[in-house]
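One structure is given below, represented as structure tokens, and several questions about it will come after.
Only one protein chain is missing from this complex, and each of the others stays in its spot.
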Amino acid sequence: MAEPAATFLAEAVHHQWTAFPELSNLCYVHGRPAGSPAATVTVPVRPERAELRVWEGIEMVKVGRAQVWRRTSGAAAPHRYSAASLVRHGLTHEPWPRVWRQVPLRPAYDAVIVGAGIHGLATAYHLAKDHGITKVAVVDRGYVGGGNSGRNTAIVRSNYLTPEGVRFYDRSVKLYEALSAELNFNVMFEQRGHLTLAHNDSSLRTMVWRAEVNKLVGVDSSVIGPEEIKRLVPYLDTSTETRYPILGALYHPPGGTIRHDAVNWGYARAADALGVEIHQGVEVLAISTTGDRVRGVVTSAGEIATPIVVNCTAGHASLLCDMVGVSTPVVTHPLQAAVTEPVKAFLSAVVVSGSLHVYVSQTDRGELVFGASTDPYASYSTRGSLEFTEELASHVLALMPGISKIRLLRQWAGLCDMTPDFSPIMGITPVEGFLLDVGWGTYGFKAGPASGEAMATLVATGKTPELIAAFDLARFAEGRLVGEKGAASVGH
Amino acid sequence: MRPVARRATPTSGRLGPRPGEVIDRARPLRFTFDGRPYLAYEGDTIVSALLAAGESVFSRSFKYHRPRGVLSATFFDPNCTVQVGEEPNVRGAHRRVRNGDVVSAQNVWPSLRYDVKAANQAVGRFLSAGFYYKTFIKPEPLWPAYQQVLKRFAAGGVVGADDPHGYYDHRYAHVDVVVAGGGPAGIAAALGAAEAGAAVLLVEEEPHLGGHLRYGGPEALRLLGELRQELADAKGIEVLTDSVATGRYDGNWIAVHQRSVPGATERLVKVRAGALVVAAGLIERPYVFAGNDLPGVMLSTAAARLVNLYAVRPGTRAVVLSANAEGDAVAALLAAAGVEVAATLDARRAETVVAARGHGHLSSVETSQGRVVEADLLVTATGWTAPTSLLNMAGVRPTYDEAAARFVVGAEPSPGVFATGGLVGDASPEGLVAHGRAVGARAAAAAGCGKGAVLPELSPGPHPALFRSTTHGFVDYSEDVSSKDVFQAAAEGYDSPELAKRYTTATMGPSQGKLELVNFLGVLAEATGRSIGELGTTTWRPPYAPVSLGALAGRPHEPVRYSPIQPYHEAMGAKPLVAAQWIRPDHYGDPDAEVRRVREAVGLIDVTPLGKLLLVGKDTPALLNQLYVNKWSALRVGAVRYGVMCAEDGVVFDDGVCGRLGEDRYLMSTTSSGAGAVWEWVERWLQTAGRHLDVYVTPLTTAYASINVAGPASRTLLSRLVEGVDLAPEAFPYMAVREGSVAGVERCVLWRIGFTGELSYELHVPAGYGLFVWESLLDAGSDLGVGPFGIEAQRIMRLEKGHLIVGQDTDGLTQALGAGLDWLVKLDKADFVGKPELVWQANREDYDRLVALVPTDERTVPPEASQLLGIDGDIVGRITSSRHSPTLRHPICLARLAHHLATPGTVVRIHLPDGRDVPARVAETLAAYDSEGVKLRA
Partner (left out) sequence: MIQIPCPYCGLRNANEFASTGEVKPRPDVATATPAVWRAYLYDHRNPEGLVTEGWYHRAGCRKFLVVERHTQTNEIRSARPAGVAS
């Protein structure tokens, strides 16, 4: 019992790890590497190191050895969520602990992340978990997940057009698949299948293009015809009599929907547990630099010294960039969305029509969630418009004529930072220490986990990971655009 | 779980005639509810008729499946949502019964009475707010399985795939003043505005005007009668009832949803108003205590509505909890209507309800003084909420008035936006009328009518702040969120209104917070030790009241464009091709035969959608030089040149030919999909940097029907019909343009160009004569073997000639040199759109090229968009166009290919969608057929 903790590394994906720290000073780890028989590995630990935690679903390096991660900061242990704890709290009425702490702003941090949405929180989480960097502040002038992260239609997919894009979003999907266990927070990822309908030759050709690139990168997508589309979505009008008949669709089974708030809260809770500080209601007013390097941040709650500022402010990226004089191609357009009253479940897949500029999915509660194109002019207003709901309804009913009696309950909007090539802008800028994770347009939420992982690596090591190298800011001045316009749903 | 028994003695029933009743006892109606027959009177709502018949349970709640009865008796009553026929989520306390209605409860199984899912109540303590975030984390497959269960439990009615589509209409209105709300203040505002000469639209949610006056006492009814009379006499006021102003958008663009319209299912009225007056009144708030959702517990306004509007006795023995005069009045009303009022609790003296108890219906009430009173009716009057939605949408932030315990706004909170009535303050009905009238006049003045009026004082009176008793109860009835859940959310750190709302889902149900928000904020304030003012609030979003998709969509307006030759195509059974707004003939049954006809004899294709722009002016060559990549100054009269346009980033934007018809007259053609865009592009240049150029543009795309006559016998055919043009090859060479008459139709434009690669002429005929000329050509050439060919045949032939299609063989990043257009781009021009990028492109080597590929295996036609793979399996390009060539008898392709592989002779790997890889060779030239162009120049 007095032996030092051993360190192991384990085989890649789909391990099932469970830790029961409360049982004793020992931490029992059950490992079942993919493709090999079940094995139990015991990790003896010293009593003072009893608060160990093992995270699940991480891609690791070698065969037969397990990594036990050790928390180094003094933050309070996160209370573990589970069905058992639910029962216990139900019986004892013991209060649940806070999801994240409320702490005062410190005078200095190793990194300040601006924006407590999924990108900022995932970056903070990975900084702490993958690199052990915990003296990090995530600041947001609003509440956690109050920006685009709380306003999107929560669709997760990787059926993009360019190999760089597909690889990137696929990484994100893989992280999403393991996220509930990783964060110990049910994010309700339902991989219910994603359909992008083609209504003309040109569109169908683009679907084939996407399917082919997807398959070559190892992502499950294929082009299917009207009969199979009808089988998957019986309420669709697949007849040839419609104004824009459906010729085929890009079918992407791993795509689906997720509970966006849960993802935001899950990352915030996990990051906080590792020592990261989350500061809501704190607005960045200025970024101080010496020459061409970042020195600190001036906020509404005081000044912070920091060498690194990461811009994760989707919808307001330009405003932050203006503070350091960094010029970007970003232009902000509202993206509206709407939800209906609940009706009995009839739609399991996510359905998108590029030609009809609309997408729709149905939540577990029975509500239909709709999205369409961005507003056709630049604006920072999230007020929403009537013409959005009119066009939306008209196009949805062209696809599914039977549902005219369903009522729209609420509309809202987020702000999309659009780029010329519909790909994000990630990485360094001419100002040293000022990093970008912006330009996420209409496709930012699905990218959160992979972005956080990659940006954390950049912050920690100073090197831009291969996965995001093509999305650098310099590509515009150098004429190296990454053309994703054909796959960015209906954003344009 | 025990079933909810039907009571032996109904607590509710019908009363004798009431002075303000809206039912017509002379017109009985029949309907069914869950299969049982019921009677109603015309004017009854579904719920009032059921209550009159002694029913008290209308639904089961969302999560716990608790039986629910009437709460507010309004549209927003969360407990009265039912399915009526094929229509889901009907608000049973608002929808008037129609004869024959088939009504059923939603969200119950097997029935309203014996709902199995009520078992949820037993495990309620474990199903606290956000419980699902804390579980189903592992093993992973359990979550999808639980989601299937959740879906079965989902509240909400049913829609079918083939439900018939109603008739939904849209209407535009332009008025000076819109008044949202037809209570006393709203009616007065409409009258005040109309007096000032304004055109007014008065919108009222209920089927009748009057607001709370309708279910008040004799004085209220008298005042209502006077107002109705004044309204009838006034000019310039249009009244819409059973309608709701549901959204206010930029510039007072207002959406009004008419829920019932003669002759239509529903109508959406889109109003551009000079001014908006919001007179939405006040919504009564429920009170939070244990058992507050039992059937039999309702708001004082619900009791007043039921008694006075529908002559329904809501119970037999009542307890009344009152904090205001309206509550006191209802206690008296109930007593006068024959209800035994067993106790009245005065909340102003700190008397309150601790718990309501009963199984399936209220049976007793525990008071704060420790009494337990037997009762089947508990009426609460604990406060008001201002429905400020429309104002919030206009950017107004209501302030919380502590003394009045509600949010309020000023009468003139924003330019063009006004408020009156309960939203602003409290007064007698006459006082509200006076305020409304003045606000109406001021709104009219803001819209440019009349001189306005002096605004009387109006402010809210004091009211006790009552949100929650000493026990926990429901805060959001439709989401089954209790005050305990709110406390828990706050304790867990979801302590701001937005976070607590999202975590508990409070206010996210069908009434979107109208009955729930302030109680939710009150409880959250209690839980976090802050005041409501400090907490702030969540955002009100449109629509104020839910609007059907049908009403939003209106009638479909999807224009379709046909060429004048369409009747021929239809008669010949051409397969239609949807090309944006145009419907074009794809083929007439056998595209390969059409190709053979063109290559061997002569064929006709209808290319009317081709963009055509007439450019007139001496500076036209300068314009062409600027917009095209090549040179135009030396184009002689009668000559035609091919041109490509790029955007400022050097990306290929459009292509087409342009011919010089006269000294200062040119005819430019564009692709059919680019017709509109190129016209705008030309206009943009001419209105900005080129505004000094003397050029006028006239779009002629639809002024001409365009027919391409192609094949070795095309000259012979035309010689039989064309006059005024010397068709001899020396007189009319390739890439020339002439004007003459065809089949007697004058002023046709003919040019010799060659997309298909054969001797061919493109005729532009005044559109009205298009079909005539087409048929004349077919008649005149029958001995030559003439016949039609469609888009598919044209695609095959252009591919045989290696002609690119912009947007198919190029994409959003293909700059001109990568499209095989090196020969066309004249970089020595001083300026043209795209020049800088093309100069830099010319200095690079590494851009993708456009190549022709010939698959080695003649039987494999690779599908378009198949990817090309390099040695390492990396993607090096893709097939952009692909067909089997009936002329050459092998597959032909165009492809984008990485530069290092683009040399003729290189063998590349095509990866087919079915998984196979096939080799193909890069061809010498893009054209596989007649690469020298001999046939074109015949």
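Here the chain labels run A and B in written order, and each chain numbers its own residues starting at 1.
In this section, a contact is a pair of C-beta atoms (placed from the backbone, for glycine too) under 8 Å apart; a residue touches a chain by one contact, two chains touch by 3 or more.
These numbers were taken from a predicted model, which means no experiment stands behind them.
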Shown chains contacted by the missing chain are A, B
Sole touch to the unshown chain from A:218, A:281 or A:376: residue A:376
Where B:16, B:218 or B:251 are the choices, the one touching the absent chain is B:251
Checked against the full complex, the residue among A:97, A:163 or A:329 that touches the missing chain is A:329
Per the touch rule stated above, chain B touches the missing chain via residues 249-251, 253, 648-649, 680, 683-684, 687-689, 691, 830-831, 835-837, 840
Residues on chain A facing the left-out chain by the touch rule are 316, 318-319, 327-332, 376-381, 385-387, 420, 476-479
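By definition in this document, only the chains that are shown with their structure count from here on.
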Taking each chain's centre as the mean of its CA atoms, chain A sits from chain B at a distance in Å of 26
The residues of chain A that touch chain B in their complex are 16, 18, 56, 81-83, 85-87, 89-91, 95-100, 102, 143-146, 150, 163, 180-181, 184-186, 188-190, 199-202, 205-206, 208-209, 211-213, 215-216, 222-223, 234-235, 243-245, 261-262, 265-266, 280, 340-346, 364-367, 383-386, 389-390, 392-394, 396-398, 400-412, 421, 479, 481, 483, 485-486
Residue positions on chain B within touch of chain A in the complex are 86-89, 123, 125-126, 128, 131-140, 143-144, 147, 150-152, 154-163, 165-166, 168, 247, 249-250, 253, 255, 268, 270, 393, 395, 488, 491-494, 496, 498-499, 502-503, 510, 512, 539, 541-543, 546-554, 556, 558, 560, 577-580, 807-808, 811-813, 837, 840, 863-867, 869, 873-875, 878, 911, 913
